[in-house]
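Complex shown without one protein chain; remaining protein chains in place.
The block that comes next holds chain A.
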Amino acid sequence: MITTVAQLRRGQKGIIKEFADGILPIKLLELGCLPGNEIELVQVAPLKDPIYINVNGTHIAIRRSMAALIELEIIEDSPL
């Protein structure tokens, strides 16, 4: 199964994998959402959506549907 940002638990981190071109809006890339960068799930909104992530030092909120497009490799044993 593919792991995406949408599956992260709060406080969990991952490294963004290569993703297919043109899926993600350019805005997200500009904010640092690029392959190889670390991404952390900071908060989840009370209604489970949107989510609030820290990628490459930038804090942004995105909707779950978009998060499901960002593939990553979870860094295990992250302290909760």
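Basically, contacts are C-beta pairs under 8 Å (C-beta built on N, C-alpha and C of every residue); 3 or more make two chains touch, one makes a residue touch a chain; residues count from 1.
Just so we're on the same page, contacts and distances are computed from a predicted model.
Enquirer: Consult the UniProt record of the chain that does not appear here and report its protein name from "3-isopropylmalate dehydratase large subunit", "AAA+ ATPase domain-containing protein", "Ferrous iron transport protein B" or "Multidrug ABC transporter ATP-binding protein".
Expert: In UniProt, the chain that is not shown appears as "Ferrous iron transport protein B".
Enquirer: Tell me, which residues in chain A touch the chain that this view leaves out?
Expert: Touch with the absent chain occurs at residues 21-22, 25-32, 34, 42-43, 45-50, 52, 56-63, 66.
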